[in-house]
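Okay, structure first, notes after.
Only a single protein chain was left out; the remaining protein chains are all shown in position.
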Amino acid sequence: MIQVIADSLSLGSVYVLFALGLSLSWSVLNLLNLAYGAQFMLGAYFAYVIGSHVDWPLLVVLPAVMLIVAATSVVTDVLVFRRLRTMAGTPVESELSMLVASIGLAAVAVTLVQHQTQGESKFVPRSVFQVKTLSFGDKLHLTNMQLIMLIVTVLLTIALAVAVKWTRFGRAMRGVAVDPATCELLGVNSNRLFSTTIAISGALAGLAGVLLAIHLNYVDSTMGDPLLTKAFAIIIIGGVGSILGAAVGGYLLAFAEVVIVAYGPANYRDAIAFVVILVVLLLRPSGLFARQRWERA
Amino acid sequence: MKHDTKDVSVGRPRFARSIGIVGAAAAAALALVASACSPSDSSSNSGSSGLSGTVDVTSIQDLTGAVGPVGIATQNGMKLAEKQINDSGMLGSAKLKISYKDTQTKSDQAASLMSSAVSTNATAIFGPVSSQEAVVVAPIGQSAKVPTIFTQAGSEGVVIGDYTFRVTSPQQYYQPKMAAYLKDKGIKTVSFIYDSTVPTTKNLTEQTMPPLMEQNGITIKGKYGFQNGTTDYSAYTSKVVGENPDAVGVEVTNPEASPIISSLRNAGYKGLIFGGTSFGAASLKAAGQQAKGAVWATDFDPKSDFPKTKQFVADYTAMFGSAPVNYAAEGYDAVYLLAYGLKNASSTDRAKVQAGMAQAAQKGYDGALGPLKFEGNDLRQDGYLQTYDGTAVQPVDSQS
Partner (left out) sequence: MFQYFSDNEVLIQQTLVYVLLAISLQVVLRCGVVSLASIGFYTLGSYASAILVKHDWPPVLILPLVVLASGLVGYGFGKPLARLRGLYLAMATLAFDLVIPVLLINGGDLTGGALGIYAIPLAITTGSLFVIVVVVILAVSQIERGWMGRASLALRSDENLARSMGVRVTRERYLAFAISAALGGLAGALSAMLFRAVSPGNGGFALITLGLTMAIVGGRDSWVGAVIGAYLVTWVPEWLRFVGPYRALVFGLVLVVVILFFPDGLLGAVRRLFARSRRKPAPATRSEREAVPV
């Protein structure tokens, strides 16, 4: 049982760490960024590339990769998303075009990496980080990376939640999502704010990419896609707009999945996430934790 | 000159057939005009005896997409064979010309390419490695009576008639050797982690293994299937480790091998890990030392002393600059099956080539994979056991 809890915490950290950046961009910017999975993958990929050429440790590779992926976010925002926001007639149009554009961008990134790797899967070299197992007796086995992920996830969640809710920057972000026109009148440069937020989201994607690639011992051009759907699930469970909600949702979903493998029909594990999305959206669309119930026209 | 096109009946109802008849007349007229206008010799396709000119063959392969690496390796082996057959003059003055196409690992592309190919004058067609596409392509080839040759594609519904051939033994035929090895090592309990979305690994674990394990006195403690695309395996590996079996069977696809082995070791498993043909130097590299001692059965032993194998490895390395994997050996042997068939038939008539190939299969021949024996049109091998020493693949001392 204790191993089940440990696995849930580990899996939950995987999901939540991945979902944080997506939650930020969705809840704050109304941007359902389907290229997020590709950005995550880029984080993993660059960790592999850098690690294969130089002997830098994790503490150096990590910020380097985060910077690179954040840069991709800013570039795509300035070149693509900004224009789409300006052109769109209604919020729905804007969201739809950004959604579709993000799909196209994801395809570009994934294909490039696929070509570079010849479709083979790679891994982050041990010179960047050496995974070691810590055993507590016979019943509990955990790796150092799993612990790191857990700690990083919890810290980041709290930091983000606090930032979004209580700092001026956070308030500005949320304001821009609801009514950019008024914010502009109040002196907020909404375009710059958008870019900054999406850069943070990208940096988080990169962070998740590096850590997960080390934990899973796996780098592949398609590694972002399966996680993307889990991320949707937990953001919806927790409620869009609530970072804490997404975190709680993530650990809950992980727990459900681990339990079903440990005690039940393991084959249906993946169906859980989707069914959860459907059920929550149908019964309680604002999620478990959303403080406000948006009825957006 | 007769065009095969409209004689191909793929079970089309009347309407299409009537268009077909009109089309045949038009095509025949065009062909007459074309052959009158162009003096150059194009491939002979009517039952003229003796081989000459170019023998046109099409290869429909997964070169991009999920199984791209497998398809590309296979294609490399085919190219080597094509070159050697032409250089050696095995087909007399005739030259083999394979036209290589990409399915993008999509069934509809495969179907489209296959339908086009059967309506050309291709003497034979090589099919894709993916089972899901092979079962779509096989009926088209069979009903069009075009010799269709597959490698990999180990599920049912591929070798469905006398015109379909497969030059890769279905994995279940290697497993008796694997099971005997386990028994030899004193293994009494086993658990399986497998990819339940891939037909080959699913059937292997759920159908092939249980009776074999039982025969060898081994109890299966559990079988845990996961979906392709699972990223974190800790839930599965913890469960398996908790059961503490003597050995763990990991029946998965190439990219999944290392992550699962790492996860097993990280979860504290210290026992024997064994697997299927997805294990290999490339797929185990990420796990590295954690995969040391892993054992698997495969259809190709590059270190074998078998003369044909040694020659193949040398020639392949010379041509491509890296050592061949089993997929390349399969592609190589598949082209040779066709070559022997052509030689036996001494013609490019499809029916005669089919008979020639069946004859070659019945006799068997020596290939890169080793001495080849067929059951009907399907290859049978009892496999080679290989192990990983942490950096390279070594054969487990086995005969054959």
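The letters A and B name the chains in turn, as written, and every chain counts its residues from 1.
Keep this in mind: contacts are C-beta pairs under 8 Å (C-beta built on N, C-alpha and C of every residue); 3 or more make two chains touch, one makes a residue touch a chain.
Just so it is clear, the model here is predicted, and its values are computed rather than measured.
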### Message
Can you say which of A:Val54, A:Ile103 or A:Leu186 touches the chain missing from this structure?
### Response
A:Ile103
### Task
Looking beyond the chains shown, say which of B:Gln227, B:Asn244 or B:Ser346 touches the absent one.
B:Gln227
## Note on the structure
Logged for subunit B, residues touching the omitted partner chain are 5-6, 10-13, 15-16, 19-20, 22-23, 26-27, 30, 63-64, 68, 102, 104, 107-109, 111-112, 115-116, 119, 131-132, 135-136, 139, 155, 157, 160, 196-199, 202, 227
### Query
Contacts of subunit A with the missing chain: which residues?
26, 30, 32, 80, 83-84, 86-93, 95-97, 99-101, 103-108, 110-112, 114-115, 181, 225, 229, 232-233, 236, 240, 267-268, 270-271, 274-275, 277-278, 281-282, 285, 295-297
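Note that only the chains that are shown with their structure count from here on.
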### Query
Considering the complex alone, what residue numbers of subunit A touch subunit B?
3-4, 6-7, 10-11, 14, 118-123, 126, 131, 133, 135, 138, 141, 143, 146, 212, 215-218, 220, 222-223, 225-227, 257-258, 261-262, 266-267, 269-270
### Query
For subunit B, which residues count as touching subunit A in their complex?
64-66, 68-69, 72, 196, 224-227, 229-232, 234-236, 238-239, 241-242, 254-255, 258-259, 262-263, 265-268, 282-283, 285-288
